[in-house]
Structure formats: structure tokens, C-alpha cells
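As you look at this complex, bear in mind that one protein chain is not there, while each of the others sits in place.
Chain naming follows the written order as A, B and C, and within any one chain the residues start at number 1.
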Amino acid sequence: MKKIGGVVLDVKNISLAFGGVKALTDISFDVREHEIRAIIGPNGAGKSSMLNCINGVYQPQQGSVTLRGKTYRGMSPRQVAEMGVARTFQNLALFKGMSVLDNIMTGRNLRMRRGLFWQALHLGPARREETEQRAHAERIIDFLEIQAHRKTPVGRLPYGLQKRVDLGRALAMEPSLLLLDEPMAGMNVEEKQDMCRFILDVNDEFGTTIVLIEHDMGVVMDISDRVVVLDYGRKIGDGAPDEVRSSEDVVRAYLGVSQ
Amino acid sequence: MFYRENGQFKTSYAADSQILPIRQDRIGMALLLGVAFVVVPLLSSEYLLRAILIPFLILSLAALGLNVLVGYCGQISLGSGAFMAVGAYVAYNCQARVEGMPLIVALLAGGLGATVLGVAFGLPSLRIKGLYLAVATLAAQFFVDWACLRLKWVTNDSTSGSVGIAHLDVAGFSVESPAARYLLCLGFVVVFALATKNLVRGHIGRSWMAMRDMDVAAAVIGIRPMQAKLSAFAVSSFIIGVAGALWGFVHLGSWEPAAFGINRSFDLLFMVIIGGLGSISGAFFGAAFIVVLPLVLDKLPYWTGLPMDTATASHLALMIFGALIVFFLIKEPHGLARLWATAKEKLRLWPFPH
Amino acid sequence: MGPFLETLIGGLMSGMLYSLIALGFVLIFKASGVFNFAQGAMVLFAALAMARFAEWLPALTGLDGKLVVNALAFVGALAVMVVVAWLVERLALSRLVNQEGITLLMATLGIAYLLEGAGQMLFGNDIYKIDIGLPKDPMFLFEQTFEGGVLVSKEDLYAALIAAALVAGLSLFFQKTAIGRALRAVADDHQAAQSIGIPLSRIWVIVWSVAGFVALVAGMIWGSKLGVQFSLSLVALKALPVVILGGLTSVPGAIVGGLLIGVGEKLSEAYLGPALGGGIEYWFGYVLVLVVLLVRPQGLFGEKIIDRV
Partner (left out) sequence: MDTFPRLLLAHAAQRPDAPALREKAFGVWQTLPWAQLATLVQELALGLAAAGLRRGEHLVVVGENRPRLYASMLAAQSLGAVPVPLYQDAVAAEFVFPLNNAEIAFAVVEDQEQVDKLLELRELVPQLKRIWFDDPRGLRNYDETGLASLDELIEQGRAARVQRPDFFAAEVAAGRPDDVAALFFTSGTTGNPKGVIHTHASLIDRARAGQRFDKLTEREEVLAYLPPAWIGQNIFSFAQWLAVGYVVNCPESASTVSIDLKEVGPTYYFAPPRVFEGLLTTVMIRMEDAAAPKRWLFGRCMELARRVGTRLMDGQPVGLWDRLAYALGNVLIYGPLRNTLGFSRVRVAYTAGEAIGPDLFSFYRAIGINLKQLYGSTETAVFVCLQPDHEARADTVGVPITGVEIKLTDDGELLVRSPGLLKGYYKNEAATREALTADGWFHTGDAGFLTPGGHLKIIDRAKDVGRLSGGAFDGAMFAPKYVENKLKFFPHIKEAVCFGDRREKVCAFVNIDFEAVGNWAERRNLPYAGYTDLAGRAEVYELILDCVEKVNADLARDELLAGSQISRFLVLHKELDADDGELTRTRKVRRGAIAEKYGVLIAALYDGKGSQHIATQVKFEDGRTAMIAADLRIVEARTFPAVKAVAA
């Protein structure tokens, strides 16, 4: 059985607003090493905004995010990425013009340093670097079982596989913290099962800590260790799946809606 | 149909990621280069070289540069004419002011000059997006037009404002003959095309395309928007600058600022659109198209027997360009290059349709 | 003092014309998200049409009387512009719905070439004159304030007044009339337009027609000043920075921007020009915009852009 470690990510009193429209109000929660932490809530509950605050796409007006003891506000996505945070996107944000392999290779960009000159020559160091990183990307392709589509332009893949590539691109960064924004949205049962398998595998093969937004309650309850429930930008529940399931607020706000 | 790929398996990443992984393609490319370097100079007439092939090559080079910015990095630019101008004038000043400055060095210096301007006008792209940026690049165009016209030292105080190149030689060999000029241009084009290809298949190229396709996602996976965009601006304007220098030195010989006006910028943009955004071959297709179409229209009355004065012909050309732009944007946003690629794909799968 | 006022007023007047053309851009951008590079070509096209109609009508119908002829020619040219608008919507825009802005921009570049080509092919490519009887003689203001007074070209003044009237009219049209509000709704979001019950395609035709109308007036004024010729299509390039400065989506922005740049370039030409070798107005607008954009990427009056993930 896997062991949950200490707190790696601590979100304190985050508030975010877009020109007067409050997206998040005073949200706090923490994520522990090696756990799968789910964020659930009805549409427009501010789940995605929460992730965007964590990885620096949005700058919250109040509150702080502490990652591995380093507290930051107004950090750029790049800096957050350098701290080992990767994410996938709710409505696919793949690089449409590129092949599956190239999409995953972009995940290695952080590690590729050779400058214009060597690149232009495509010799020596540049070539060596390219090969090393390719080897790593290939391991991920193998891990996600998309060998057959390696050279296909992502645009041509069925939705389910695109989601996989999105995950692959994030994994290519070898993140210590992985943010998944509705990884199973719009998938059929079979695809969902696969995705669950991959998420769990990532969690214990690479020991990656995972924060996961998901709509499908069933899935959340199955795979997550602890759950945060948001509703209209406020936190209305936090705890182990079955605790959360039993809390009335949650039932009213969330399950009530879905049933 | 002509592909026989069985047995062409790759045992290393180097082999797998080479530019032309299929043997038949490599053979084709070798033949093409052979013809370009040997057969053409030997057989083609002076008119063909001067009026068609040399402009074609130089414009291809410029389009190649613009494609890096527009096609690969998704940053629209309406100022490429200016970058060509800077290339040309910087190169000119190097020659005119520095004794015995070698031609190649002067041309490359032209490129560097353009790079400086390119980066300067690229800086806004960090804050400004899309349409706004397009207008910012127009600023470059107008400013440079003006500078070339009004600032005397730019034209080395030539009274008429027009400048000229006395004679060209590379390492003692004169490049006066059309064939020699052609080969010089061809050399540049081949080298830059290869270098660009290498860039776009490496991580820098991927960061450009990432910015183009989905800039937020790109930032999230750790790509620095500034680095990506500025490098694209730099590379792009360098190539365009060199092309500009070649245009002035090798094609025109002597020129006025008008040679690099805003219409040049538009032409280049059209080459890239018609040829194919985000592809190396696209630049060549586009350039070929822009160079050949007017000639065809000139010949049209002669062939068909219909009377058509030159004015009508040029208006017709305008309309056809316009129509084609719209057509391509609607039907095939990736231009001729994509059509070519699809055709190749069909040949590979033949007799199967897909 | 006098020379300063002269340049200032001159600037304001030409600025008014910039605003007029800029208005054309803004209308189309608001309604269809298209940054219409063809605006200049439309000015040329419209002006050519009117100039030639005014020339042909007497020949064909034998009626004279400047006013009638010009009026008829104007109407005819307007009709042509409506047809153009309709064609543009049918053949181009309707096939490029929800494409990226850049793609649309390039498409309008194509349209611009088409119009320039077609215009000169249909109506010829010489220099034609439009004579709507604007007085050519100058006038003097504030002669009592200080001697010499301030010289103002009547022609420019009238032109500016017409432009101002048109600008005001259009602004009202957008604020008050139902159709105007509908157009604004479209700009804000397309679903809303649907709910109002006006098909998008028709709205676009209308907007492009209005833009055509604006272009026609601009062409008429400019044409009567400088004569109708190819270079007319370049006035749009002068108006571009105005639009950006004002912020693509704002009508007042277009007006203010126009005046700012009009005045700015005249003054800079007058006072900085000599130092820099003249011709500053050629780039002044653009460089000004560039600077403004670095501070306010959305222009003076434009809405802020938030990209969501």
C-alpha cells in the first residue's frame, strides 16, 4: 500500500475576481505528498480557476500558494513549471499543428538548452540533446500505449486519445505535482477506465502527487484519497470521499444537482 | 505509387528524425539539387536567370524568413519590406564605407542589421497580440521607408537617394554573370532553408509552434513567451534582411527606397499564405507563384490572341492574387505546400484512398 | 501663436477625416470581428464609381445640373457599394465564420486587392476629379485677435464639417435606432444577436454597406481635394493607427484617436519636421500608437482582453 507523506502544496485564503465577478472566495486546502486530491463541484464552481491560481495563469487578488515550503504570489507559469508543477486542460489545449511526439517533446523544452546556433546546424550537442529527450518522450508514449499514433497530427486523433496526449505532455515534464483538469470529461466508460488506470499508475509508478478536478462522482470516490468540494467559488466540504459524500451541504449543492 | 518503404526501418533516433526519412524522397531531393546546381546554370538563358530564377530564389528566401514568424510562430508581420530594406542598406553601407569588405560578410551584416530592428519591433509582441501587433509592424514599415528616404547618411549621402553597387565578387571570383549571381543566391537559399528546417524540427521550433497553437498551454509547460517570440523575430528578420541585401545587390544592382515599400511586405505575406503557412517548401511554392503569375498574364494576350494592355494585365493580376488569397484562406489555409503534402501522402497509400 | 493655431486647426480638420475612415474600421470590427484592411480599397472603389458615374450620366442622359448629377452618381455609387458588401459577405465572410482574427485580416487583404483590381478595371486607372462644389478659396479667422489672423482652407473646413456630421449621425444611429442596437449586440456576442432575431449574415451585409457608405463619403471628400486615383486606397493606411489608438471597438475612440493623430502629425511636422528632415507625418501616427500600445495593449478606449483556460 502507498504511503501518504507531508504537505507539499498549501493553498491559503485564495480569492480571485474578474472585474468585480468573484470566481473564488477565501479558498484554503492542502495537498499531501503522493496523494490523489480531488476538487469537485458543479459547473462554474471555480474549479478551473483554482488550478489556474496554483500554476500562475491567474494571479489571485488575495491569499497565497505554498509549494514545498516556497510561498509565492504573482509567479509566472514558467516559474511554477520549473518548480515541477504540470497540468492538463479541461478543453484540450494541445498544439494542433504538431504530431503526438512533438506535443510530448514540448514537455521536455524546460530541459533543452542548446541555442539557435547548434540547433540550426543540428549537429553535435543539439543532436545529442534531441536524442536524449526523444528517448524520454518515447518512454511516456510507451507508458500511455499510444505507440501506434506517434507520428499522427494530434488533431486527427479521437477525443479520448487526445486527452491521453495531453496527459503525456504533462508527464514529459516529470512533474512532482500534477494538476488534472477534468481528465475524463466527455469520455465513454471504456476510455474512462483506461484514464483511471493511467492516473493510478502515474501515482504509484512515478510517485507523483495529483490534484484532480472531476465531474464523475463515481470516479472521484474510487481513485481519490481526499476531496475538496467547491460551490460558487466557496469551499463547502473537505475530507475523505465517504465523509464528503455524507455531508449535507455537499449533497445539497452537488449531488442534489446531479440526481 | 512510387514508394517502396518495406525494409526502410530505423534503428536509431537520428535516422528516424532525419529530414527526409524515406529513401525515394532523398533520391528526389538529390536530383532536384543536381538540376538546380548543374543543369540550370548550364542550359538556361540569361533572361530566364535574370528575370525569373534569381528573383524567385531571393523572394523564396524572404518568404522563408517571414514564414518563420507568421507560419511557425503565429505572429503576423506587415513590415517585412522594411526588414529587407534594412538588410539592403546596411549591407550597402558596409560596402560603401568599409574598404574591401567581403561581399558575403556585407550581406550577412545586412541580415544582422535587420535582426536588430526585428527584435526592437518584436518587443511589443510580448504585450500586443494579433491585429494590434500587425499594426505595430506596419510602424516599422513606415518608419524605415521614411528613414531611407529622408536620412541622408542611410543612403551614404547619395544625391538622388538611389544607391548602386559597383561590382560583385566572392573571394576574387566575379559574380557578374547571371549564372554566377544565380548560383550565389541558390547557395544562400539552400543553406538557410536547411538551417531553418533544423530550427523548426528542434526544440526552438517546437516552442514557436507551441506559442502559435496555444500560448497559455505553452507557458504552462514552461516555455518562455519572450524567448520564443523574440527568437522567431530575430531569425525571421535575419533571413529577410539577407534576402533584402541579395535583392539589392544581386537582383537590382541599384535601387531606391521604393523597392522595399509596403507592397513588398504584402507580396511576401501572400507568398506565405498561398505557398503554405508553417512549411519550408511553402515559401518556394509561394515565391514561384508570385513570380510566375504576372509573366503568364503578360503572355496571356499573346497566347490567346485577346488584346490586353499592360494596365489591364496588372489589374487582372491584382484581382487574381486577391481572389486566390481568399480562396486559399477558405479552402486550404495551409496553401500549396499542404496540397503537395496530401498528394505525396496519397502516393504513399496508393492504391488505397486513405 | 497664429501659425500654431493654423496647424492645430488644420490638424483637427484632417483628423476629422481620419476619424471618418477609422469609423468604417470600427463598425465592421464591432459587428463581425473583422479587421477590415480593405477599407482603403473601398474608398478608392467608391470614389472611382462616383467620379465616373458623374462623368457618364450627362453623356448618357444629357441631364446636367451639378447637384442632380452628383446626387445620382452618389446614389449609384452607394448602390454599387451595397452590392460589394453583399458579395463580400456571400463569397468570403460567410465561409470564414469563427476563424482567427489574423485569418480574417489576411482575407480582407485579399479583398482589398480584388477591389483595387476590379475598381481600376471597371472604372479606369487615370486621375479623375469629383467636383461637389466645395469652395477652393481660403478664409481668415480671428483677424481681430492677432494680425494676419489664422488661414483656414474653406474646402477643408466644409469637408471636416461633413465628416463631423456623418460621425455624429452614425454615433446616434448606433446609440438610438433598433438596428443600431442590434449591431452593437452582435459585437458583444453572437448568441445575443441570434436572440434578437436578425440573421448574422444580414447584419454583416448591413454593416459592410454602412462601411461602404462611409468609404464613399470619405472618397468623395478626398477625391474632390486630391482627385480620384490609386493613391486614395492608401488613406486607409493613415487611418489604421487611429483605429488602434482609439481601441478597435470604440466609436468615440475612433473620433478622439482621429483628432489626436491629425493634430499630432501636423504639429510634429511643423515643429520637429525640419530637425529630422521632414515627412514625419508619414510615420508619426504609427510610432505614437506603438508607444501607446506598450502602455495600454488594448488601445485608449478598447476593452481589456482576458484569455481563459
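Quick notes on this one:
Simple rule for what comes next: a contact is a pair of C-beta atoms (placed from the backbone, for glycine too) under 8 Å apart; a residue touches a chain by one contact, two chains touch by 3 or more.
Please read all numbers here as calculations on a predicted model, not as lab measurements.
One chain is not displayed; in the complete assembly it touches the shown chains A, B. Residue-wise, the contact with the chain that is not shown comes from B:L349, picked out of B:I19, B:L32 or B:L349. Only one residue in the set A:H34, A:R134, A:K192 or A:R245 touches the chain that does not appear here, and it is A:R134. The omitted chain makes contact with subunit B at the following residues, 1, 3-13, 15-16, 349-354.
In the full complex, subunit A touches the omitted chain through residues 1-2, 101, 134-135, 138-139, 141-143, 145, 147-148, 150, 201, 204-205.
The rule is short, and it goes like this: only the chains that are shown with their structure count from here on.
No other two chains have as many C-beta pairs in contact as B-C.
With centres taken as mean CA coordinates, the chain nearest to the overall protein centre is B. In terms of their C-alpha centroids, the spacing between subunit A and subunit C amounts to 49 Å. Multi-chain contact residues, meaning those touching two or more other chains, occur in subunit C at positions 309.
For subunit B, the set of residues touching two or more other chains reads 216-217. The touching residues of subunit B, counted against subunit A in their complex, run 13-14, 17, 195-196, 198-199, 201-207, 209-210, 212-214, 216-224, 231, 234-235, 278. The residues of subunit C lying in touch with subunit B in their complex are 35, 91-92, 95-96, 99-103, 105-107, 109-118, 120-121, 125, 237, 240-241, 244, 248, 276-280, 282-283, 286-287, 289-290, 293-294, 297-299, 305, 307, 309. Considering their complex, residues 55, 57, 76-78, 81-82, 86-87, 89, 93-98, 102, 105-110, 112, 114, 116, 119-122, 126-127, 129-131, 133-135, 169-170, 173 of subunit A touch subunit B.
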